[in-house]
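Note that one protein chain of the assembly has been removed; the remaining protein chains are unaltered in position.
Chains here go by letter, A and B, matching the order in which they are written, and residues are numbered from 1 within each.
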Amino acid sequence: MLFLAETVISGLMAGVMYALVALGFVLIFKASGIFNFAQGVMCLFAALALFDFISPGGFMDRWFGFYLPIWLGVIATMGVMIILAWMIERFVLRFLVNQDAIILFMATIGLAYFLEGAGDIMFGSDVKPLDIGIPQGAVDFLLDDYGLYIEKLEIVAAVTATVLVIVLAIFFQKTRVGRALRAVADDHQAALSVGISLHSIWVVVWSVAGIVALVAGIMWGSKSGVQFSLSLIALKALPVLILGGFTSVPGAIIGGLIIGVGEKLAEVYVGPFVGGAIENWFAYVLALVFLVFRPQGLFGEKIIERV
Amino acid sequence: MAQERKIGDVILRVDDISLSFGGVKALSNISFDVKEHEVRAIIGPNGAGKSSMLNVINGFYHPQEGTITYLGNTRRQMKPHEAARQGIARTFQNIALFKGMSTLDNIMTGRNTMMKKGLFWQALNLGPARKEEMEHRQAVERIIEFLEIEHIRKTPVGRLPYGLQKRVELGRALAAEPSLLLLDEPMAGMNIEEKEDMCRFVLDVNDEFGTTIVLIEHDMGVVMDISDRVVVLDYGCKLADGTPDEVRSNKEVIDAYLGVSHD
Partner (left out) sequence: MFYRESGQFKTSYQTDQAIFPIAQDRWFVYAILAIAVFVVPFYIDDYWANAIFLPFLIYALAAMGLNILTGYCGQLSLGTGGFMAVGAYATYKLMTMFPEMNFILIILLSGGITAMVGILFGIPSLRIKGFYLAVATLAAQFFLVWLFNKVGWFYNYSASGQISATRMVMFGFQITGPEAAPAVKYLFCLGFVLVFGLIAKNIARGRIGRAWMAIRDMDIAAEIIGIKPLDAKLGAFAVSSFYIGMSGSLYFAVWLGAAEVGEAFGISQSFLILFIVIIGGLGTVLGSFLGAAFMVLMPILLKNFMVDGLSIMAVTAKHVEIMLMGTMIIIFLIVEPHGFARLWQITKEKLRLWPFPH
């Protein structure tokens, strides 16, 4: 029973991470209809940049002889992600307005290749332990009183994710930019016709997605080090999108949690019978089975097709 | 001239059709019939449920209540492709052509259900498949000629102007040699000249091929000129049914169209 609880909780925590990555996808898809395959690499890129700002022996230390305190490093990395967003808009998206969705999708794969190569060249491809002072080890009182083993890191991740989602919700509901974003998500042309600039909206939304990527990158990086495989968590987050829908923020979060728990349970209770290592595909199958019963996803409304 | 044609028996009858989306009622208890070779018009204000009615007839929407009897078979719902195979073809209010394909290919798809040769022969493009393709190409060329669109035969339809697209769509529907043709606002958004052309095509189709036609149209002049009988819908209910003259003099119809003060 205790083991089951631990499995479920650690699944929930993994789910939070998936949800964070899925959130990045959803933000960009909602605002621009782009399936941004580079989201995973953006997590990697952000984590690498952060590492190099704040670590002794990092890029900054080697070239300038000093490194930044953690809080400044995080801000600097946010700056990097915003610059990246601007560059993506300026040099890629701007030229691809009104292209088919598949072309934009391909362009983001090209972008993923570019960032992957660039990240390797600039930051090197060895595994880097990212330590930004998140406490490690088990939560003591839970372990002592209930015998539950839960990582402190996972608690921090869950809290951070919650805060992030609340901040985003406020940003979307209350600010002028947020309203513009929702308008664009609803109808591109109508938004343009009331004077919203698509270019600046795209920069904003890619920046936000970049910052979400940074948060996800920090969490994953603290857990298992910053390495190339970080960019692959994007692939793990994709079934979340089938489940929750490409355009639903709550869908991304709930979907992420379901996938996280489902995957952990399957790994523990089903995996051993089929040779293990099923976590690569199990989430996809879970999402597909779910779709059979509810094709519109978790939060999608039933679409009435018109001709 | 329309009166000289021989109007046959009832080939389509809808009985007590009710359709709703969620809680919104789109059609309630609609009944009417369509006779062979006639031109039947459905008119009514925007949102009266005209397009929904066509969607019910060709199986795209599934009504909650009521039945449809077509060529003696009674049913409540069917798949759209089954309807197509039974000889119901249609055009759409917002053109639904295959934009990436040429005019010729679009109209050829209309005959897809009639082509039988399998993958194997087609892969080799020999013998039966080739012969079949050529036969159907000939039939399609006749339609292209009939609609006077020879010059755009190889043009991707996405590049054609609106009026021509409507014509290609009619061609695609005709290619299936339907016994019942549903036209959803075939003349919407056209100028006078294009409208006249389209009227001529519709009447010619009806005359030459004896195709039964159900059409939705907003232009009252057109409706009164070319249709044999008219159904009037308003807010999903049937308001009137009869010849153009009867409908024109129906008080409720006049009220619905001109608006009336209820005091």
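The rule is simple: contacts are C-beta pairs under 8 Å (C-beta built on N, C-alpha and C of every residue); 3 or more make two chains touch, one makes a residue touch a chain.
All values reported here derive from a predicted model rather than from experimental measurement.
Of the options A:Phe105, A:Tyr149 or A:Phe171, the residue whose C-beta touches the omitted chain is A:Phe105. Only one residue in the set B:Pro63, B:Gly110, B:Pro186 or B:Pro244 touches the chain that does not appear here, and it is B:Gly110. Among B:Arg130, B:His218 or B:Arg248, the one in contact with the hidden chain is B:Arg130. For the chain missing from the display, the contacting residue among A:Val226, A:Leu241 or A:Ile254 is A:Leu241, taking the whole complex into account. On the side of subunit A, touch with the chain left out of the figure occurs at residues 35, 92, 95-96, 99-103, 105-107, 109-118, 120-121, 125, 235, 238-239, 241-242, 246, 274-278, 280-281, 284-285, 287-288, 291-292, 295, 305, 307. What subunit B contributes to its contact with the hidden chain is residues 58, 60, 79-81, 83-85, 89-90, 92, 96-101, 105, 108-110, 112-113, 115, 117, 119, 122-125, 129-130, 133-134, 137-138, 141, 172-173, 176.
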